[in-house]
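Working notes, beginning with the structure itself.
Only one protein chain is missing from this complex, and each of the others stays in its spot.
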Amino acid sequence: MKVGTIALNTFKEAKRDRVLYLLFFFAAVCIVFSRVLAILTVGDRVKIIKDVGLASISLFGVLMAILMGTGLVYKEIDKKTIFTLLSKPIHRAQFILGKYLGLALTLFIMTVLMATIFLAVLFFHTFRVEWPMLTAILFIFLELMLITAVAILFSTFSTPILSSIFSLSFYLIGHLSWGLETLIKKMKPGTGQTLARALYTFLPDLENFNFKTEVVHGLPIPPKIFVYSTLYGILYAAFVLGLAVWVFRKRDFI
Amino acid sequence: MGNALKIEGLHKSFSTGFIPKKKEILKGISLAVEEGEIFGYLGPNGAGKTTTIKCVLSLIFPDRGTVEIFGRPHLSSKAKEKVGFLPENPYFYDYLSAREFLSFYADLFLLNKAEKEVRIASLLKLVGLEKAAGLHLRKFSRGMLQRVGLAQALINDPSLVILDEPLGGLDPIGRKEIRDIIVRFKREGKTVFLSSHILQDIEMICDRVAIIVGGRIINQGTLHDLISEKVLFTEVTVSGLAPAELAGLGESLSVHGGKVLLKVYDEDRVGRVLDLVRDKKAKIESLIPRTETLEDIFVDMVRRT
Partner (left out) sequence: MGFPKEGFYLKRVSGGFALALFLVAACAGFMGLKLETDKILRAKIPGSSIIYVPSGKFLKYATFGYSALAADMIYLWAIQYYSTYEIADRFTYLDHIFAIIAELDPRYTDPYEIGSMIAGQEARDIPLALRILDRGFAKNPDMWLFPFEAGHIAQRQLKDFDLARKYYEKAMVLPGAPDFTKRLYANAAFKVTDFKTSWETWIEVYNTATDDRVKKIASNHLYQVKAEMDVDALKEAVAKFKEKYKRLPEELSRLVTAGILTSLPRDLDDKDYVYDAATGYVKPPTMWWKR
């Protein structure tokens, strides 16, 4: 499978990136440090560990996705390794997809590692394995997949620094969707409101992947949202990757 | 015999700069490479050699014109499966070992495991890198990178091998080795398309050439057709005679350690030099008739455009 070959090669390249391990180190430090923080609070100590732990996995995961994704395609073009690659019988779409899956694999392993440390720290506190945490972590991973796709999209036409800024903006917009929703409710009905509503539906809503609150407080989650959120993530990522292929297919590599 | 590569009316412009200014790089390139021959693509730097090659390999999309590889449109997968490409400077994944590197490209051609092993081994042997098979490309010298690049170009046993400045930056031994490999390709029935600005090498191995200057093909044909076999002058090196004695017979180029190097323009004057040497019991160190070289026509053509 040609996509698989590129994916595996991307994975080999990604796992050598020191930034990855640096971020992982900080994530691990944060998670372990939350144990120390827990001693300082009064009341329910586990909550701090859970909150900090999930936030760390999310935050550092996003940083990993952005920092690696934005360099991925750019490096190939800048270092010109793409010449030999694209002269072989592969579609440019296969190239993009391969890069994406390679990075996805890398992030998956990193998430698993961070999750393991997180569950271990929790275990030493509550003496049981907090399986429900995995639900939140699974959806954090889904969010990372979407961010990765966005990072790759920007990487196809922009330098790593600009791509990082754009990707970060995507992340912020994705978490401020409620703000736009509130604004729309206050608007008078008309073309302005309809346009705003269309924009609101198009812009990403990353809160769909945020189950941290429910999981930490043990609140019920309606099962429908699992399905819808997962599909949402998959389709949005597919759309973004499609855009990347669109940009990439007619590109001249001078 | 059909055409391994056929280019017709290739045009390409680029818009560069902050205020996009259109610059035409290829102004209508047409050439044909026959199957089984070694074709040389010459031109000064910036003429458009690499751009042409990138168009053929679909790294760049031309504005106008067609490219056919073995009769197929150049963008089709089937066409690409028969092509091998070595880029100008080696740009490879430096975190892979030579074997991993070749394995990666082999996988892109969907070779099965057994085939892959055999081919990688034989290619490494061909380019003389058997001992460095497990070494990471980061540690390779320029010459070694060139050779592993060549191996990568052959991983799919291509019928058309495209080489962009394959002899650049190599020492004389390296150049000879590559030249020998290229000639071997021809023996195996492969077609070779190589671009270069080292004319001596082109002269040595190419069957036909095309000369590109300023985005246009200014001449195309067999070497035989392009270069007349007329002798321009003869270089004679003589020892045992003083330069004064040889005066009038030719242009003295250098006098060094008892040897005199003469440039003799006339055929019969060469004869007179030989007579003189015999008479005076001197010695002919060397006698080289110089015919028109590729360099001569090249410089001439470039100057004319």
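Note that the chains take the letters A and B in the order they are written out, and that residue 1 is the start of every chain.
Throughout what follows, a residue touches a chain if its C-beta (ideal position, glycine included) is under 8 Å from a C-beta of that chain, and two chains touch if they have at least 3 such contacts.
Keep in mind that what you see is a predicted model, and the values were worked out from it rather than measured.
Between the chain not shown and the residues B:E37, B:E68 or B:D201, the one that touches is B:E68. Within the set A:L59, A:I77 or A:I225, the residue that contacts the chain not displayed is A:I225. Listed here are the chain A residues that touch the chain not shown: 51, 93, 181-182, 201-202, 205, 208, 213-214, 217, 219-222, 224-225, 228-229, 231-232, 235-236, 238-239, 242-243, 245-246, 249.
Basically, only the chains that are shown with their structure count from here on.
If you average the Cα atoms of chain A and of chain B, the two centres end up 49 Å apart.
Chain A meets chain B in the complex at residues 2, 5-6, 9, 12-13, 16, 79-81, 83-90, 250, 252-254. Residues of chain B that touch chain A in their complex: 14, 54, 57-61, 77-78, 80-81, 83, 85, 87, 89, 91-93, 95-96, 104-105, 107-110, 149, 152, 156.
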